[in-house]
Every structure is written in C-alpha cells, then in structure tokens.
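One protein chain omitted, others in place.
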Amino acid sequence: MMRRRVNLRMPALGGQGAVTAAHIIATAADYEGYYAVSNPFFGAEKRMAPAESYARIGIEPIFDRGEVVYPDVIMVFHPQVITMGKSYTMPFYSGIKKDGLIIINSDEDLLTEEDKEYLASLNVKVLNFNATKFAIDIAGTELATNMAMLGAFFGAIGVVSIEAIEEGIKSR
Amino acid sequence: MMRRRVNLRMPALGGQGAVTAAHIIATAADYEGYYAVSNPFFGAEKRMAPAESYARIGIEPIFDRGEVVYPDVIMVFHPQVITMGKSYTMPFYSGIKKDGLIIINSDEDLLTEEDKEYLASLNVKVLNFNATKFAIDIAGTELATNMAMLGAFFGAIGVVSIEAIEEGIKSR
Amino acid sequence: MYYVAQVINDECSKYNCKQCTLFCPEPNTLMYSDNEHHAYVVSERCKGCALCVYVCSNLLKRNAINMVMPEVHANK
Amino acid sequence: MYYVAQVINDECSKYNCKQCTLFCPEPNTLMYSDNEHHAYVVSERCKGCALCVYVCSNLLKRNAINMVMPEVHANK
Amino acid sequence: MKATTEQVQYNRAGQRIVSPDYLLFEAPRTKHFMTGSEAVKEAVKRASVDASVSYPITPQSEAAHLIGELWAEGYVGVYFRGESEFGVMSELAGCALAGARCITTTSGPGTLRAMENFPMWAGTRIPVQLVLMARGVNTPLSIQPDNLEVSFLLDTGCMIWYAENVQELFDMILAGFIVAEQPSVHVPVVTVVDGFFVSHTREAIMLPPDDIALPPYDPYRAPLPVIDAEVPPGRYMRDPFVMKSNYISYATHASWQWEVRAAIERSRPFAKHYLRGLIEEFGDPEAEIAFVTVGTAAAQAKEAVRLLEDEGIKAKVVKLKTVRPFPIQELREAVKGVKTIFVPEFNVVGWLEREVKRYLYNHSQADIVGGTRVAGGMTMPPEVIVKEALQYLGKEVKHVI
Amino acid sequence: MKATTEQVQYNRAGQRIVSPDYLLFEAPRTKHFMTGSEAVKEAVKRASVDASVSYPITPQSEAAHLIGELWAEGYVGVYFRGESEFGVMSELAGCALAGARCITTTSGPGTLRAMENFPMWAGTRIPVQLVLMARGVNTPLSIQPDNLEVSFLLDTGCMIWYAENVQELFDMILAGFIVAEQPSVHVPVVTVVDGFFVSHTREAIMLPPDDIALPPYDPYRAPLPVIDAEVPPGRYMRDPFVMKSNYISYATHASWQWEVRAAIERSRPFAKHYLRGLIEEFGDPEAEIAFVTVGTAAAQAKEAVRLLEDEGIKAKVVKLKTVRPFPIQELREAVKGVKTIFVPEFNVVGWLEREVKRYLYNHSQADIVGGTRVAGGMTMPPEVIVKEALQYLGKEVKHVI
Amino acid sequence: MSFKIYQVNEDLLDVVPQEIKDLQFRSTFNNPKRGVLDLSYHKELIEEHSLCAGCPESMAFRYILASLPAPEDTIIVNSTGCTSLVFPHIALHTVHSLFGNQNAVASGIKRVLEWRFPDKVKDVVVLAGDGATVDIGLDCTLQSFFRQEKITTICFDNEVYANTGGQESGLTVKGHVFKMAPKGKQWNKVPMWQLAIDSGCHYVARLTVSSPKRVEQVIKKAIYVAREVGPTYVHLYTPCILEIGLNSDDGLDEMRARDKERFAFFEYVTPEAEEVIARVKEEGLL
Partner (left out) sequence: MSFKIYQVNEDLLDVVPQEIKDLQFRSTFNNPKRGVLDLSYHKELIEEHSLCAGCPESMAFRYILASLPAPEDTIIVNSTGCTSLVFPHIALHTVHSLFGNQNAVASGIKRVLEWRFPDKVKDVVVLAGDGATVDIGLDCTLQSFFRQEKITTICFDNEVYANTGGQESGLTVKGHVFKMAPKGKQWNKVPMWQLAIDSGCHYVARLTVSSPKRVEQVIKKAIYVAREVGPTYVHLYTPCILEIGLNSDDGLDEMRARDKERFAFFEYVTPEAEEVIARVKEEGLL
C-alpha cells in the first residue's frame, strides 16, 4: 500500500488503549523518517464507552488534523463497535477510501451482505483477527489487545521497521 | 434670557440636594410646557464629596444628555467648589457660554481677577448669594440651602410659574 | 471489559437473597426473578465490573455468579 | 456639612485626655499638642460630623469642643 | 389568552389582559416625567412578569430596586437578591426553565461576571430579558457610561436591542418580551441603554394606563419542554445529546448553535412590527453625510445634525434599534447615496464601526469613519461631533464651542 | 541580565540564561515527537517562569498538569490549583502584581467564567500569558474544539496570538513573554490554539536544549510599580485616580483604555521580530483565491490548497499569527490581486470574517466569503473546503470525497 | 402530581420502544413507599449510563432515584462532572446548566414552581460532584443554604475532579497526590457537612453508599425536610475507582473500609426537621 498519505482510524472502547496504539504507530513512522501525526477523538471517554483515535502517515508535511473522516485504514478494536453501534460514525466504515483496509478484532464475520457489497465496490479488504484471544494466548492478558492489533496493522501495511516500532513503544 | 435652549450646571457637595434641585427645575419646566431633561453627575458621591447635577430646558425636543459641558447657567452650591476645587471641571466655570449667568452660594467674592476678566469677556453675570445663611434664617435649617438656590435661579431667569415650581417640588 | 457476569442459577436458587441486584452499578442489568427463584443478568447491559461476584462470593460466600467471556453475535 | 469643630483650648487644657483625637473619623484632622496641652482641629480637613463633640460632651462630659460655622476664604 | 370584548381576563396582579398591539400602539397614553430606571418599573408593571432576581451595581441598582417594589406590591411573582451576577443569571435561568417570564438588569462588571450565562441562556432557549445599563468595566474601575461591554455580548446568541431614551426603553421592554417569546424565536433579549444617560436622566414619557398588562407567558408554547414535571420529559435534557454520547455531540452542538442564530433571524418580522422598524432615520433623507449609531450616541448625533443644519450642511442619523439581528438591508438602503458615514461610539474599540464595515463591505463606497469616540464616562457633546466631522471633511469649523 | 560570553548567568532553576534571540533563533534544535500539551511544558521549562495557577478543564488540563510537574521539579516558583477560573485569573493577577512572570491555561467555559479578569489584566498592565486551548461553550455543553470564545476576548485589551501547530505553540509561548514584557508594551498576551487539534495531537517538533532559558522577568522595568513594598508606592494604586475623585475618573478611564490599545500597537515591531512576521503565506503568491485564516483552519486550508493544486487551481493561504494587533498592512498587501477571499473558521459567528471585512473595507474589491464554517467540534476536512470553494466559484467539483 | 405524563397513548403502544413502555408499566411512580428494594424487579428511572464499569457513583444514582418519594414531581438539577453523563438517561426532568451553578438554578426553579403551583408539591433535588459543590460552586451552594431554599443538595464526593482526568479537589484528603497537586495536597479536606450546618441546613448527613437501605432513609428524610422546612444536605462518599487506581470490583470494599473511619455515618437534624421526620415516620413513609 503506497500512497502519499495513509489515514488510519481506530474505533474502540474506553480502556482498550487505542490512543496509545495511535501514538505508537505515529511515533514509529516518525522514527522511520515519515511525516506522522496522531490524535485521539476528543471526548471524555469512560471505560467501555466509545473511544476513537487516529494516525496519519505521509511522505510530505502533514497539516491535516482532527478525526479522520476519509480513512485508508480502519481498525475495529472491539466487536461492540459494530454489534452495538459504539462508533462515532455510522456505519463504522463511513468515509473509507478506495482500496482501503479494515481490520476487525473478532473471529466472527460481523458484516451484513449490504456492508460487504459496498466495501467490495470500493475494493476494500476486510481482515477478521481475534486480537483479544491472541493477546490472552500470547501475553496472558486481554489488556495486550492493542498490541496485538498493532501487530496486525504493521504486518498488513509492512512499511515500518521493527526498530521503529520498538522506539514507538518505548516513547510511551 | 430667551434662548432656544438653557443648559444649567450645578456643582455642589454630596448631601446638599443638588440632584433634587435639578429634577425640580426640569419638572417645573416640563409642567410649564417646555421640553426639559435633568440628570445628576454619574458618581458615587458621599457626603461632602463633589457632586454635580444638570438641567436642560428648551423649546424643541431635547436629545442631548450627560454632563453639561457648555452651560448657560452655573449654580455653585458650596464655596468649597471654588476654594477647595471640589468641582468636576477646572475652573468651575469652564465652558460657560456667552451672556451666561453664575450664582454662587457665598457672601464673599471668591473669584480672582483673572476669573473676572475672563467672565467679563464673555459677558457672564456673577451673582453672590448666601443661600445657606438665607436657608438658616428663613427655613431654620441649612438643609434648605438647595431650595434657596432654586429660588435664586427661578428669580434670576423668571420664566417658570410658581405653580410649576410647586408641581416640581411635589413630584419629588 | 471483555467479560460479563452470569448467574449460576442452581446455586443462586438455594438462597432467596437478591443482594447482588442491589449492588450492581448498572441499572436494569442484574435483576431477580421470583418465578425462577434466581437472579439473572441482562448481558448486553453488563459492563463486566464483577462487583456482583465480590458481593456473592467475597461477602456472602455463595459463589452463585461468575464472569464469562461472552459470545459475539453479529447484529444482522 | 456647613460646620466644623473647634477646640475650646482652655477647657481642654484642664485635662490630659486626647480621647477625641482617637475617635475622629478623619485622618490628620483632630490632633493633640503636648506643648500647648490641648487638642486642635485642622479645620480644612474637618467634615463636621461632630463625633468629637459626642466623645467630649456626651461621653466624657468635658464640653471642651464644639461646632462652629467656618469662615469662607477666597483661595486667591 | 386573548382579551376579547366578550371575555375580559385578568392576570394574577388583577390587571386586565390586553393584546400586545393594544398595549403598545392603541391604549391611550398620558405624559409623565421620570428617569429611565423608573420607566423600567413602569414597563415591568405592565408586563405580567413572573420572576426577577437582582444584584446591585451602579447604574442599574435603582431599576432593580423598583422591580423589587413591584414584587412587594404584588405585580411580580418571585423576586430576591442573588449572591452575585453569576448567581443571579443562573437563578434567572432556573426561573425561566420552570416556566416564568423573567427580567433582570445589570451593568459593566456585572455583565462580565455573569458572562458564561449568556450563551447558556441562548442555548437553553429561554426568552429571558436582560436590561443592560451599560457602564465601563475594570481596570481602572469606572462606574460611568461606556458601552464596551456590549461588544462582549454580540456573539452570545442573545438578541441585542438598543434604546435611545426613557420612552424607547419603556416600549422596548414590552416589545422585548413579546418578540423573545415567539415560539419560533424563543431566545433571550438584551435591551441595552447607556447607563446614567438613560437610567438617571429624567424626561417626559408617554405611558398607557397601569391597570392593563401583557398576556402572561405561556410556557407550554415554548419550543422546548418546560421543566415543571407537568409535561413529559422523555429522556431529554436541555442539552440533550451531548452528554448522552460524545459521538453525536459535535453535530448537535453545531446545529444547535446554528439554530440559535436562525432563531434570531426569525425574530426580524416581529421586531420590525413591535419596534416600528429596526432603524430610525433623522435629518435630511438626501444627505450625503450620515451618522450610523445606537443609543445615546444617536441622541447626540441628532443634536449634531441640527447644529450642522445651522451651518448649512445636510446630514442625517441612521439609528439602529437592533444590533442582533443586525438591520443589514435597512442599513444598506439607508446609506445609499451617502458619501461619508461617521460611527460615533461610546467606547474605545469601535465595535459598531466594525459591524457597519462588515455589513457594508462591497455594499457601499462611502468613507466610513469610526468616530467621534468617547469612553470612560464623559458625554459626547454635539459640538465635538460637529467639529470632528467638519475637520474630517476638510470644512471650516465655524461653529463656536 | 545579559548572557555574555564573559559572564554566564543562571536562573533559579540552574539553567543558563541566554538571550531571547539565541533561544528562539540560534540555539541548536533536536527533533522530538509530542503533543501540544507537552510542548507547553517544554516552553515553560525554558522560560524562567515564576508562577502559575491552574484549574482543570478539558482540553487544557494536561498542559496545566505538566506545568505543575515543572513546579515539583523546581522549574516554576509558585504553583497551585485555584478554586475556579475566576479565582485562578485573579490569583494570577496577584502573582503578576507582585512581580512574577506568570502563565496559565484555560478553555471555553473557563474563559467565560473568568471573563471579568481579562480587561482587568489589561488595565492593570500585567504581562501575564494565557494559553487558550479553544473549545465550545455551553449550552449545549461541548468539550470539543470551536473557537467562538476567541471572539469574546478580542476587545479585552489583551494581545491575541494564534498558533497553528505544536511547533508554533512552543515558539509563540517563548515569544509571548518577551513581547508582552517589553516596557513599552506590558499587556497580557493570550496565545490561542485550537483545543485537541493542537493540545492532543502528537507530531514532530524541534526543540532547543532544556538547560538554557529566557532571562528572568525584571519587575523593576515595568511601566507601573510592582506591588512588593520595595519601591515607593507614592499615593498610588493600580487604578489610581478613579477612586480618588470622580471628576477626573472619566478622563483617566478613557486615556487608560486608549493607552492599553496603544500598547498593543507598540507590540508590532517586537512581535514581527520574534514571530518572524505577523502573517505566513502558503501556496501560490500569484493566486487569485486566498484563504485568510488562523490556527487549525490554516492547517486545513493548506491541505485544501494542495488539493486545489491537484485540480489545477491556484490558491494560497494567508495565515494570521496575531489577531491583536491585527496585521492590517500585511493582510492588505497579501490580498492585492486576489479576487476571492475565503475565511474558513471553527465557529458559527464568523468573527474572523468580520475582522477581515472591517480591515479590507475600501482596501480590497475581492469577494469575501465567510466559510467553510465548522462548529461544535468536528474537524474541517480539506475535501469539504475544496468542495465549498469550487461550488462558490461555479467550478466543477472533480475531486472525490 | 403528574405521573400520568408517562402514560403512552394506547394507539401508539405498538410503535413505542419497549424501554418507554417499561416506564409506564414496570416503574414505581405515585407511591411514596417505593425504595431500593424495587431495584431487584422494577424498571429503573435510569435507562443506562456511560460511567466507568464498577463506579460507585452509579450505585448512588440507582439508590437515590429509587428512593425519591415522588419522582413524578421531582426536578433534578445537576452539574458538570462524571455524573453529567448519567442525566440524559434519567426519565425525569433534569437540568444541566453550567459547572457549579446548580444550586442557583435549583433556587430559581423551586421558587417559580412554588409560585406557579402553590397547591402542589414539587421536589427539587441537586446532584453534583465535590468539585461542583465545594470548589467552583461553593458560593452558589452556601448562598442557597443561607437563603433557606427548600431544596435538597446531594454531593457525590469522590475526592477528586474525575471527569477531567483526576485533579485535586477541595475534598481530596491532605497529602494525596493527584494531578495539579504533584507534591501531594497541601491542605485539609474541606468539612463540607460542617459548613452546611453552619450555613443553615436543617438536615445534614454524611455516609458512603455501601448500604442501599441507609441511603434510602437519608434521601427520604432530606427530601421531606426540604419540602417543609428548608435546605438539606447529603454528603455521599462515592470513590473514583479509576483515579485512585482500584479495580472495577473494588468500590464496595473501599466504601466499607471508610464506613469505619472518615465516612462513619453522621447525621444532624434541627428541631424543626426532627418534627417533620417524626411525623413522616408515623405516616409509615420512612
């Protein structure tokens, strides 16, 4: 995925660490020599209430800020984002750009036929990945869900080095 | 004294009743069929501190308001207005118009030669009248000083009827 | 965050207690059924705080409620 | 308003009291002269409240200060 | 509640209820002589007011005292002194939310102390009336007239009206309730006068009888439910969605703000009717010199127009009675053909000049001059206005001052 | 206190004192990655700050916490949490009067709660710095970015500066102290950023080392005596004549107010130097389309200019770094030849559009369009700016969104 | 009394959402004997909320709402804070205005309702956090007590500004390290209950919300006294588990620990209030 700019949106629930994830992504990209900006959605999020964060990565200076209205990548941190509509946008993929990517923390397929048709029309790839289960299995705690999601992201886009990712995690 | 408008300024000390006097004058003039407006100087006057009030009388609607900067008549309610400079303008007669009138509550002549020359150049008449003494003599209290000053004013300009003056006093 | 409460109906039915229903912080979530003689959890409403478990297990030693990982159902 | 206080020096000198100087509400107005053994009024500063008379006459019954109509002097 | 010939209705003070038009335009009037503060009392007395809360500050205190007297006399339902202007404006919000027709008064520092309440009022859509008797704000302290504070209120979402004199103040207060309470408007109205120049000046005023009054406020016609537990709240609050969840809050907040401004726009026809136009013109309609002004500056400018006439120069005054809504079309119309516009103001910043330039940008070629400016409390002598105008125009200053 | 090579001086935190020019322009810088709130900390750390008082409100709280940490670390002399924004701004006034270099932060409702303090600050001539992280004001409640509140501050007598991003915020805070404390200026400075868009956004920033710092504030160079009982008070107070006698108060109040505005004018050369100009231009200098903006709206407009470029349309951004003083000449110069000016803003009222029209009245023939407008907290997508602009210009909207 | 406003038009019953119908058919209105024991069965007046999982403030909300003697004629005034995330979900008239002005708004509402409905009982209850009540809102709070407003003020004391991320408040205990108090708070917790007593409240209580029944008793007393006598004040300890670093199931334990010390149950009653309470007890409403 080589674009002039990659805009990333991460709908999650309060307490899942999506803000941290966005900052790690941006820091890593910055370390790697890209331009990068990250920010959370601007709310007073409580545990279990909707929360969202964003990262922008590019090859020229980035002025744009605020919530990502037209994302290239969407990472859904919690199934309730979809099943209970705990999302800042309805549907959660609103604004997704052509050839985009969606990663959902779930084994199960949560999309309707309608959703799928629409996404297919934009050539958006959808990846189901149970990050929570992965976190429990590997790290022994569901609190590592955000790290697992990060892994999936970096794996999928593959432009940032391991060293940079470590730098991003350290700087938190 | 027949002018399209008569503007009256009354420098006094807090507690002397100059505000009441202005209102009586204006009410009386209104009753008599003139256009009239009165107002105090806009301060938080304490007993013995400078205080000032104003009245405007005319034969056409009066829009002008606020302190009288260019008076036709000045009534000085207390000698300290002159001797101790307890006046909002320096000298107390600043802005006086040609052919104007000044009434001072004092037997004594409190003006300097310079003052006199200037006032003479504008053909301003100066009347010394010990209203306080008059008030004590006639009403038995120095608190009637403002009434005595009023008397002097109405006497000097002579355009408002006794009935109107009574109306003005009643309306307070 | 990822768990919800579930009453072990048979355990609960041994008592006529209702205590946990008073301490759940969520409204309309942990209720009692007189017919079935046990408490029950409206799991979409449960936030998984586990206070009910504290009440039932730690305070009352009844161990009639526990936390489970819920199944995710597509909202199709 | 139109009066100021004046100490009756001879009366005041009978006492070594200074009481009125403490109760005058005006600063630097009613002072005491040790040399001349009596209080004195700086009359330009006096506001004529007559509290000194209350102190000297009503409270102390000394009647050594009273209110007078001041002379007006042109400030030429 | 309509007052028809068949069925005479009375308010809780025992006054006969008449239509707003009757009270403002038709009822016989008699002449009185009084101050602006007293005129506030007379207006409130005829306005079936339910509640007022006061706090002292010069120059509005007297008006507030007099409203208190109306309470003691049974004309006002609820009245008390609050702890500060911040408290007062919040107490008044409570009164209005509970369904009362409300009025209060303040000045200068009081306005700023209460500041956070005004956008809250507007957003809460309560048709509260604030009579603002403008004075200077600290620092340095000044208790004298200066209308800088009005600048701070322009963007609060309240309607801003401006009365020139005692008579206009009386009439505007009555009109204020009527217009603010229209279901399609229902936002607060700030009725401004210059402190002292109007509040403390005694002049002639024509008043309708005091045994008639406006129809009482009907909270059940309000666009938002009244907080009285007599109507369903649903799951609703005055700032509803915002706290319910963040993700629709921005849209709500934005649309709500737009709606408040739209409500002000919708007030135009009502204001036009009850104020007899949003502007008043004085002087020579053909003049190429115009003074665009509000309040006392308009009064002073009128005297200046007379003086200029004496000098053989044609001029006119365009007095704005409302600043929010701003009489955009009326102003553009009124200054057609005008070559020089002076905007005399009682403040140092020239907020009215800014408004005038904004709305005349690309709608007039006239020179717009921000002056005469007076601040801190002095009057604006007509002689000075004339002198400054003539100097600007390069004309000889003949008139003696 | 000059830092010469001969004599190295240190502030009370043990940092080496360097000249403002050295700190801002000459010291070597290294890249860091942080939020706007963290950048506030970095700036304060290098500013020899004496005192700060805080009150929590989103989105400024974090910046305030971090200043507190600097206090705990010994970089700031006095720090505490006040009881409300009203209290905080008054406490800070006390700190400044007593001779401290002061900074605080607030947002939206906090600004309004403290409102009365700002003209008081200006009139008291204290060079306090307020970092304002703009957010919406009630009602309805919104914690999200919206810069309506800036409109309320424009006429307070404070300087108003506006930073676009994390880097600019850092530099402006340092420059703010230097300019505000000039003896010929000596008024407060409000350094605005859009809340969240800057406070909570993490991006790259170049920082000078943190063992150097600005020269400490010298209260004895202030134009008014510091309240420390070390200099003669005479018979003097910060609002002197006013209370001494009414009769000179109006003149005092007026001249004092004029002087505050004159002080802001006198800040121009200093601001120009330390901010490297009062405006920044981006895009095609010859463009006939210009976006005149501040803050985040400038950032978004820059992206829009890029998109327009993709569409083959030339446009530029004129970003104002200061609003008070307003860059009048700079703006007039920058829009020479421009046919259409858009003023995108993060509020419903268009206060910047009003300013732009005021200052361009009779100085430009360009069409001035108040838009794109976003309020209540949403971002302003460049795609939307482009769409609205093209629609206004009657051009085809090719760009996909 | 107007609980009828919750009755849905019969013709609409099939289109109205279940949660609204539940309010009509499964809630407890029009019954002054309602209480916390209803919580096990009945539809509550809070639909849901977005407070943290396990937050004791939520428990307090449930108990208070269940204990109102006349919810159908109760107006709730709140302030900004975590609690304000609950109000939009409450099926009563609730008002949010500004942070800290809650007692001023409530005063206005109460007085106007007394004027508009002289023959009806309308209870006005203020619910706000410690920051709202004791810091920024202290003037409005105490002045409403001084003025003898007939309202009940309930403070949710979580000893911190929670909603803004954990800053020291006036009710934080001395020495505790929070944001804006990085060296630990330098001064004592404000004894708000004492200030309430000296400011003219007729019923004052201090407690944790560890005992639902006790909360019910206190709330009922406070409301009945406010109706007839004057201001009443209830100070509830509702710890912010998030900011003091507790797990979501620790809140009750924390409160039970404090029951034995700082927040031992404390009640103050003036003689006029005593009379009302005695009468209400006799009537079986307490």
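A, B, C, D, E, F and G label the chains in the order they appear, each numbered from 1.
Rule of thumb we're sticking to: a contact is a pair of C-beta atoms (placed from the backbone, for glycine too) under 8 Å apart; a residue touches a chain by one contact, two chains touch by 3 or more.
The structure presented is a predicted model; accordingly, all values stated were derived computationally and were not measured.
The chain not shown here makes contact, within the complete complex, with B, D, E, F, G. Considering E:90, E:138 or E:322, the position touching the chain not shown turns out to be E:138 (whole complex). Summary of contacts with the chain left out: across E:9, E:84, E:255 or E:362, the touching residue is E:84. Of E:11, E:35 or E:54, it is E:54 that touches the chain left out of the display.
Among the residues F:23, F:97 or F:271, only F:97 touches the chain that is left out of the figure. In the full complex, chain F contacts the hidden chain through residues 50-51, 53, 77-78, 80, 82-84, 86-88, 90-100, 116-117, 120, 124, 225, 227-245.
Taking the whole complex into account, chain E touches the unshown chain at residues 54-58, 61-62, 64-65, 68-69, 71-72, 80-81, 83-85, 109, 113, 138-139, 141. Counting the whole complex, the residues of chain G in touch with the unshown chain are 135-136, 138-139, 142-143, 146-148, 170, 186-188, 190-191, 194-195, 198-200.
In the analysis below, only the chains that are shown with their structure count from here on.
Number of steps on the shortest path from chain B to chain D, with steps defined by chain touch: 1. For the pairs A-C and A-G, the larger set of C-beta contacts lies at A-C. Our note on geometry: chain C versus chain D, Cα centroid distance of 87 Å, whole angstroms. Within chain B, residues 42-44 each touch two or more of the remaining chains.
Shown for chain E are the residues in touch with two or more other chains, namely 86, 116, 120, 124, 144, 238-243, 245, 249, 377-378.
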